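Every protein chain but one is kept in place in this view of the complex.
Up next, chain A:
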Amino acid sequence: MINTMECAMDAQNLISISLRKIHNSRTQRGGIKLHKNLLVSYVLRNAKQLYMNEKYAEIYRMQQYEEVMTVCNEIQELNPLDLAEDIVEASGDCCSHGAGSPLIMEPASVCCALPASNHPAHTPHQQQQLQATAACSAAGLALQSEEVCKETNSAFFRSCCAEAYPVTDCDFSSLSAVHCNKTTVLDLDTHVVTTVESGYLHQDCCAVQCQGAQAPAKKRKFDFGCYAAESEDVPDFTPCKRARFEDFYCPHSEQLDTSNISNLISIFGSGFTGLVSRQADSELSLNGQFCSKQTLASLGAWTRAIVAF
C-alpha cells in the first residue's frame, strides 16, 4: 500500500504535475526521453491507484450512509413501540453474519447505536464511526484485492509485476461498470475537455449540469464531481483537493475538476499504456457532433511523438 504520509502532495496534484511533465517533454530539445516518460507514467499510475482507491472508498461510505439513512428514515416512520422489536431483529440479522463479511457488519453497528437517539441526522461521532468503518472496510477490500493480484510471495519483485497494473483494474470492474459508457478526453493542443457519453459527444466546459444543482447531482451517484458539495457536510471526511488545472481546463467549470481528473485517469489505463495514443476512430468535433461509437481523442502530438519511435 502506498505510504502517502511522507508526501504532502496528494494524488491529484501529482497527476497534474505528471501530465505537465509529459506535455513539456514534447518541446524538449533532443526529443522525448523514453526513460523519463516511462518513470513519469509509473508515478501517474501510482497516483491514479491511490486516487481511485480513495474515490471508491468514498463511494462505499456514501452508499453505506445512504442505506443507513434509509433505514433510519423508515424506522422513524414506525410506531415507537415497534422500533425496539425492529432494531433487535435488524441487529440480529446483521450480526449473524460471520467475520468474513466486514461490509455487512457496518449496518449492525449503526443499527445498534440507533436506540440512543431518534434523531434523523447522525451525530458527528456516529458519522465518524460510520465513515471510519466503511473507509476501513473499503480500503481493506481494495487492499485485499490488490494483494490477491500481487505475488503470493511476501517479497515483491518489480520485475514480475509487469502485469500487475491491469490486474489491479479488475478490482473495480463491478463498480466502474456503472459509468463505463462515459469517457472524457482532454485535447492538450486546444485544452478542451470533451465527454463522450454512450456515443454522444458534448463539451464539458459548458456543462452546467453539475453546477450548484444538488438534485440532479444526487441522481448520478457515481459522478465524482458532485460529491464535492456533499462531502462538505461531513466533518471527518477529507475532501479531495481540487487540482489546479489552470492550463488544462476552462476556467468556468471548476466544479468539474474532480470529474475531469477521474476521467483523465481513465485515459492512463495501465502504466505506459495510457501515454501511447490509441487510434482515434474519428476526429472530435468541437460543436457537439454525434459519434456512432465511443471515440477517444488522440492525446495530442506528444503521444504521437512517443509512438513515432
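Note that in this section a residue touches a chain if its C-beta (ideal position, glycine included) is under 8 Å from a C-beta of that chain, and two chains touch if they have at least 3 such contacts; residues count from 1.
Going forward, contacts and distances are computed from a predicted model.
Student: Since a chain is absent, check the UniProt entry for it and pick the matching name: "AP-2 complex subunit alpha", "Serine/threonine-protein phosphatase 2A 55 kDa regulatory subunit B", "Cytochrome b-c1 complex subunit 8" or "Vacuolar protein sorting-associated protein 26".
Tutor: Per the UniProt record, the undisplayed chain of the complex is "Serine/threonine-protein phosphatase 2A 55 kDa regulatory subunit B".
Student: I need the residue numbers on chain A that touch the omitted chain, in ascending order.
Tutor: Residues 1-4, 6-9, 14, 17, 21, 29-31, 33-36, 38-39, 42-43, 46-47, 50, 154-159, 162, 271-273, 276, 306-309 of chain A touch the chain that is not shown.
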